[in-house]
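One protein chain is absent from this view; the other protein chains keep their places.
By letter and in written order, the chains are A, B and C; residue numbering begins at 1 in each of them.
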Amino acid sequence: MTAGTDAQAYFDELIATDQRVEPRDWMPDAYRATLIRQIAQHAHSEIIGMQPEANWLTRAPSLARKAILLAKVQDEAGHGLYLYAAAETLGVTRDELVDALLQQRHKYSSIFNYPTLSWADVGTIGWLVDGAAIVNQVPLTRCSYGPYARAMIRICKEESFHQRQGYDVLYTLSHGTDAQQKMAQESVDRWWYPSLAMFGPPDKDSTHSERSMAWGIKRHSNDDLRQRFVDLCVPQAEVLGVTLPDPDLRWNAERGHYDFTPPDFAELMAVVAGNGPANRDRMRHRRRAHDQHQWVRDAAAAYAEKNP
Amino acid sequence: MTAGTDAQAYFDELIATDQRVEPRDWMPDAYRATLIRQIAQHAHSEIIGMQPEANWLTRAPSLARKAILLAKVQDEAGHGLYLYAAAETLGVTRDELVDALLQQRHKYSSIFNYPTLSWADVGTIGWLVDGAAIVNQVPLTRCSYGPYARAMIRICKEESFHQRQGYDVLYTLSHGTDAQQKMAQESVDRWWYPSLAMFGPPDKDSTHSERSMAWGIKRHSNDDLRQRFVDLCVPQAEVLGVTLPDPDLRWNAERGHYDFTPPDFAELMAVVAGNGPANRDRMRHRRRAHDQHQWVRDAAAAYAEKNP
Amino acid sequence: MSMLAIADDALIAAQRLLAWVSRAPSMEEDVALANIALDQLGVARALLSAIGDEDALAFGREAHEFRNCLLVELPDDPGGGVWGDFGVLTVKLLFLSAYQKLLYDRLADGEPGVLKDVAGKARKESAYHLDHATRWTLRLGDGTAESHARAQDAVDALWPYTHEFDRRADWLAVVEPVLAKATLTRPADGWAPTGGREGRHTEHLSYLLAEMQSTHRAHPGATW
Partner (left out) sequence: MSMLAIADDALIAAQRLLAWVSRAPSMEEDVALANIALDQLGVARALLSAIGDEDALAFGREAHEFRNCLLVELPDDPGGGVWGDFGVLTVKLLFLSAYQKLLYDRLADGEPGVLKDVAGKARKESAYHLDHATRWTLRLGDGTAESHARAQDAVDALWPYTHEFDRRADWLAVVEPVLAKATLTRPADGWAPTGGREGRHTEHLSYLLAEMQSTHRAHPGATW
């Protein structure tokens, strides 16, 4: 579609009045490309994000927790499907996007490149990782692109359910036996800074941000969202009875916020670049699920052709 | 080698005077074939017999027991090697014999077609299976074929060591917690009759036996050995505090032996025919170990050729 | 069929199924297999809770105390790895869900009680499982030469274990037409391993339990 003056004006008007851009509407190529990249990355994150939690499905310590975790991981697959469908409204195919993931032309959220080392990590991921995701994603329910905004409404609702479940896992552990309490604390110690890093680099180093703000794709700065997350977590950690591993974490009455130690952004960059503890395992797992089932997809295609 | 009158006479003389036939000596073709079959079957049994016990190597409940079990399974591999070497003195190659196993032209002891379902089975195999093997094999230390007789001397010594270790595992269990005692009894219940079946079909149905007796390969009938084994086990079971699962087991003062219920020989025949609980798993395991390492053997051969 | 046996079938089937999640041939299949695993887990929990403490029963028993049929404990990868063979998964689910559907139908129409209540819901779920497995059996059996061969291998390997199902004639009446339509050969009957219902299992079950029970057992007396 070429940009007529009218189309551009209509688009600008939609953005200016905080209305939704829909698939049939004209949109700037860069807007479309930005959205495809962002929605795809989000979809990839849901799919890769199944792995760290699925890692504890076979070993959940009670049948009730096993069922809850299974339903959660299933939801993530559903979110992935839902988001790929949203991306497809922008004129790409899911196969293209999956290929971009497998060929590592696309990224996914770096948080999933950390390993899940104990059952407590299932709780901590729910509490901190889903918690951070919600803080990141709630503003996206007002994203200027309609299909993405609507997907995020549904996803945020489910994520918030997951977050409460994770919190509950951790609460049970931190009020359990000594060994369970240790397990909970050890887990929070490992996940705190990677969770803070989920909001991306500090504003001063953040690329893409300004344009995304102007387009109504992004609504708050990385640092603002990170602060909001910390402010939410501190009182929750107190109720949980776990210690956030930051000796400099304290209330700043002047700012009306908690002061905190920022995550190690050099580590974040290393993980993004492919050198997190589990990047290789995650991609190997995803590729293997894809590659070793080529024969299944071939069979389905052959059967469909014979039985139209 | 053709049988001259002198050679046949010399062979007959050796047998008659209970001396040893050596590889360089002339021997009847049928004698050679019988020995090859028997020694190979014995070697195969050692190799296949590694599997049921190796099944508990990763899960042994103490490091001391793990080390003992590991050394035992290693001994079995060693016995296999030793026996294949003895068979090779009769003019076959190990590769031919291994091939006969993999192609299922040769048998191995049917006892290894039963699964090991608990740690107690490690004890029971030592006590009953190694015990039965020793009763079977001690007479073979006086076998007319020298290399086999000498192999059996060494093997019986080690087997008897293994038997005591197994007995000790079981003794510890049967004097342990309730759950351990149950584990021991449940294991003995499963292994008792298969162990009795290790002595083969009843004398009236036993093929090959008479000729093997005449040749000094076999020294006692199946039923005699089975009786000897039962007579040995009953007092040991009492010390162990386990019940042998035979309500008709009782001392017969007249015979000077224990009366007992014979094993279900129809079941034995089914297992021999390939339909035991684990026949397929055992052969699949052995074939896989062989097949999936063809590339390793090829590499070793290629390297040896380049570096003579 | 004891209630415990029905529960254990469902529990062990769920444990095998959920290992597929994140490893399936497609994302839709990840969702579907998670769904089937959740259904099985739901039946297991309802029945185990009727018998006693569901977690004590799931995490506190040893292998010989489980009463599931052997079929459900067989690994989807004969090598014991976490990456199963989708042909084995499909055929196993076909065999199992055909059996479970018949069983739940009978129980749902039977005497009032927990079994009737649970079966009333489970019959619909197992009808879906059977439908799902049937569709995949057709695709694999009548798909490519490779998929046909893999499906037939799975059918041949798993067939002996179906002798443990009661009311075999009814079961055959469901399964044989599916195999025929999928151009798969119905194996001859022969070896018929049993023992699951009496607690005599294969060597595979204790490994499954070792993993399943590991977290629970590492913390005796803890609440989760």
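Here is the rule we use: a residue touches a chain if its C-beta (ideal position, glycine included) is under 8 Å from a C-beta of that chain, and two chains touch if they have at least 3 such contacts.
None of the values given here were measured: they were computed from a predicted structure.
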For this session: For the chain that's been dropped from view, list the shown partners it touches.
Result: A, B, C
For this session: Write down which of A:A9, A:A33 or A:A179 is the residue touching the left-out chain.
Result: A:A179
Problem set entry | From A:G91, A:P235 or A:P277, residue that would touch the chain that is not displayed | A:P277
Exercise. For chain C, which residues touch the unseen chain?
Worked result: 62, 77, 79-83, 206-207, 209-211, 213-214, 217-218, 220
Exercise. If the missing chain were put back, which residues of chain B would it touch?
Worked result: 47, 50-51, 54, 56-67, 70-71, 73-74, 77-78, 80-81, 84, 119, 172, 176-177, 179-180, 285, 288-289, 292-293, 295-304, 306-307
Exercise. Footprint of the hidden chain on chain A, which residues?
Worked result: 55, 59, 115-118, 179, 183, 186, 190, 274-275, 277-278, 281, 284, 288
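Note that only the chains that are shown with their structure count from here on.
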Seminar exercise, completed: Among line, ring, star, complete and other, the chain contact graph is line
Exercise. Chain A to chain C: how many Å between their CA centres?
Worked result: 34
Problem set entry | Distance between the centres, which are taken as Cα means, of chain B and chain A, whole angstrom | 59
For this session: Specify, in ascending order, the residues of chain C that touch 2 or more different other chains.
Result: none
Exercise. Which positions in chain B touch two or more other chains at once?
Worked result: none
